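As you look at this complex, bear in mind that one protein chain is not there, while each of the others sits in place.
Chains: A and B, in written order; residue numbering restarts at 1 for each.
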Amino acid sequence: MKKIFLVLIAITITLPIVFILLLSLFSYYRFPLLFPKDFTTEFWKTALLKNPMFIPSLLNSLILAICNGFLSTLVGIMTARALVRHNFKGKSFIKTIYTIPLFIPSIALFLGVHTVMIRLRLINSYIGIILAHMIISIPYAVSIFIPFFQGISLDIEDAAKVLGCRTIGLYKRIIIPLIVPGIFLSFSISFLISFTEYFSTFIIGGGRVVTLATLMYPYINNFDLGNGATLGVIFIGTNLLVFFIAEYISRKKLKTDSYLFE
Amino acid sequence: MIFKKATPYLLILPILLLYGLFIGGGLIGIILESLGHIPVLGLHGFSIESYIVVVTQKNFIESFLYSIYISLTVSLIASTLGVVIAYTFITCKNKSIQTLVKKTLQLGLIIPYIYVVFIAMLMLNQTGIFARLLYNTGIIATPNSFPELIFDRKGIGIIWVFVFKGTPFIALFVINVMARISNTFEDVGRTLGSGSITLLRRVYIPLSSNTILWTSCIIFAYALGSFEVNYLLSSISPVPISARLYSLFINPDIKVIPQTMALNVILFLLGGSIVGIYGFTLKQFLRRISR
Partner (left out) sequence: MHSFKKTIFVMIIVLALTGCRGNGVKKIETELNTWEDVVTQGENKEVTILMWGGNEGVNQYMDGFVSNNVKEKYGITLKRVPMNAPEFMNKLLNERKATVNPGTADLVWINAENFRTAKEGGILWGPFTDLLPNLNKYYDLQATDLSYDTGIPIEGYEAIWGRAQLVLTYDSKYIKEPPKSFKELMDWVKENPGKFTYPKLPDDFVGAAFIRTAYYELTENADGFHKDIEKEEFKQLSKPVIDYFTEMNPYLWRGGRAFPVSQAQQDELFKNGEIYMTMGFEVGKTAGLVKDGVYPETVKSYVFDTGTIGNSHYLAVPFNSPNKAAALLVIDFLQSPEAQIEKFKSEVWGDMPAFDANKLDATIIGQLLEMESDPASVSMESLTYRRLPEMQSKYIDWIKEIWTEEIGGQ
C-alpha cells in the first residue's frame, strides 16, 4: 500500500518531465494525437547552435548561481553562528526577521528592491542580481545552519580553546568539518534558487544579463512547445548535472552521505 | 575584549545591511513613489490619491480574497500531501523505493514554476493530454465536454501548479526532520502500543511541526505573491492580486506608476500580515492535533 502510494507520487512527478523531453524531439502534436510525432532535431539545433544567446545565458546562470550559493552560505553561517552562540542587543529582532523575505509576496518584495537598485545604480549588473538572489536565499541558509550550530556542543569549542586553538583554527579544525553537510545543502538550495529565479533577474538584469530562466520565459509565455521544451530539458539537465557532481564530491571526498536532504 | 564584544555585531552585519538597505529601503522607495513623488519623471506630489484609486477599483477586494483562497487551498493541500508523503516515506522500509522517491522529489524541486505552468497547459487543457485520453477512449465526444481545469474561475489550474511544486518542497524538508526522529522514537511509540495515525499525530507531527509550519508559510506566501503562475493561468475574473499588480507594472502609462506602487505597498504590508495570521493559525492547529 505504502509502496504503491510512493511509486504513484514518483510517476506523477516524472511523467510530465518525460513528456517535455518528447516534445523537444518531435514537432507535430495536434489534437487528438496522444503522443507527439515527426522526429526532429531542429529544436535542439536552434537552441544549441542557432541561438546566439544560449551559451552566454547558460554561463550567466551558472556564474550567478555559484556566486549566490557561496555568498548566501557565508552569510547564513555568520548569522546562524551569531544567533546560536552569542548574546547581543537585537538578537530576538534578528531571529524574527531573518525569514521575512520569504513571507513577503515576491513581486512586491522585488519591485521594492528594484527601486533601491535603481538608486544605487545596481540595475543591469551582476552584483545587483546576486544581491537580490541572496535576499531570498539567506533565510534558507540561516535556517539550515541553526540546527548545525546547536548540534556542536560548547564543551568541544571550550576544550579547543583551552588547548590553545585560536578563532581561525577553531573554525578550520572543528566547526567547518562539523557543518560541511550544511554547507553543501545550503549551497545547493541557494544555487537552485538563483538558477530558477526569473522575476528579479529579469527586472534587475534589465535584459543585459540574460540567464537560462529569462531566456526560456518568452517561449513558454508564447506557448512555443518545441523550443520551450528543449530549453526546459537543458535547464533541468544542467541542474541535475551540478547536483550529481556535488553529491559525488560529498560522498567520495567528505565521506558524508547526507547530501541534499538525508 | 572590545573585539570579542563586537563579534556578534560583525557576524550579523551582512544580513542587516542587505535587509535594511534593500527590504527596508525598498519599502521606503515604493511608499515614496506610491505617494506620487518621482521627481525625475516630473511627479512631485505627496498624496494618497493613488491608494484611493487602487482600493476603489472594481473587484479589488474580490481579487484579494481570491488570492487568499488560492494560497490557503494550495498550502493546505501541499502541507497535508507533503506530510503524508514524508511519513509514508519514513515508515516504508524499502530502500530502493526510498531512493526513487527521494530522487523524484528532488526533480520536483528543480523544475521551475514556469515549466509547471507549461505542463499544466499541456495536461489540463480541454485539448490537453487528459482530454485526448478521454477522447481517444470515446469517453468524451468533443474537447468542450472536458471540464475546465485551467483558466477557470475556481483557480484549479493555478492551485494545481502550486501544489505540484509545493508538495515536493514540503515533503523533502519534513522527511529531513522525520528521518532524524524515526529511529529514536519509533520503538518507544511501538512499545507503548500506538498505531500509525497516533504515532504520526503524537510523535512525528509535534517534532517536525516547526518545519511543517515554515515550509507551509513559504508556499502560502509564494502562491500569494508570484505573478507568473497567477498571470498565465487565471481567467478573466476574478484576477489574482499579483497578476493585477503585474498588469499595472507593465502598463506603459507614466501616470499609472503611483498606483502600481500603491498596490505594491498594500500587497507588501497586507501580504506579510496575512502570511503571519496563516502561520499563527496553523501553529495552533498543529498543536491541537498533536494532543
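The definition used in the following text is that contacts are C-beta pairs under 8 Å (C-beta built on N, C-alpha and C of every residue); 3 or more make two chains touch, one makes a residue touch a chain.
Computed from a prediction, not measured in an experiment: that's the story for all the values here.
Visitor: Thinking of the whole complex, not just what is shown, which of B:15, B:38 or B:68 touches the missing chain?
Guide: Among B:15, B:38 or B:68, only B:38 touches the chain that is not shown.
Visitor: In the complete assembly, which of B:64, B:151 or B:204 touches the absent chain?
Guide: Of the candidates B:64, B:151 or B:204, B:151 is in touch with the missing chain.
Visitor: Kindly note down the residues of subunit B that lie in touch with the hidden chain.
Guide: Answer for subunit B: residues 9, 16-17, 20-21, 38, 40-41, 58-59, 125-127, 143-144, 148, 151-153, 231-232, 235-237, 239, 247, 249-254 touch the chain left out.
Visitor: Need a quick check: the contact residues on subunit A for the chain that isn't drawn.
Guide: Those residues of subunit A that touch the unshown chain are 28, 30-31, 38, 46, 50-53, 89-90, 114, 118-124, 202-203, 206-208, 210, 215, 218-219, 221-225, 227.
Criterion: only the chains that are shown with their structure count from here on.
Visitor: Could you put a whole-Å number on the gap between the CA centroids of subunit A and subunit B?
Guide: Spacing between the chain centres: roughly 17 Å.
Visitor: Within their complex, state which residues of subunit B touch subunit A.
Guide: 7-9, 11-12, 14-16, 18-19, 21-23, 25-27, 29-30, 33, 85, 88-89, 91-92, 94, 97, 100-102, 104-115, 117-119, 121-123, 127, 129, 131-133, 135-136, 143, 164, 168, 172-173, 175-176, 179-180, 214, 217-218, 221-222, 224-228, 232, 242, 245-246, 249, 260-261, 264-265, 267-268, 271-272, 275-276, 279
Visitor: Over in the complex, which subunit A residues touch subunit B? Could you list them?
Guide: 2-3, 5-7, 9-10, 13-14, 16-17, 19-20, 23, 31-34, 74-75, 78-79, 81-82, 86-88, 90-91, 94, 97-109, 111-117, 119, 131-132, 134-135, 138, 142-143, 192, 196, 198-199, 213, 216-217, 220-221, 223, 225, 228-229, 232, 235-236, 239-240, 243, 260-262
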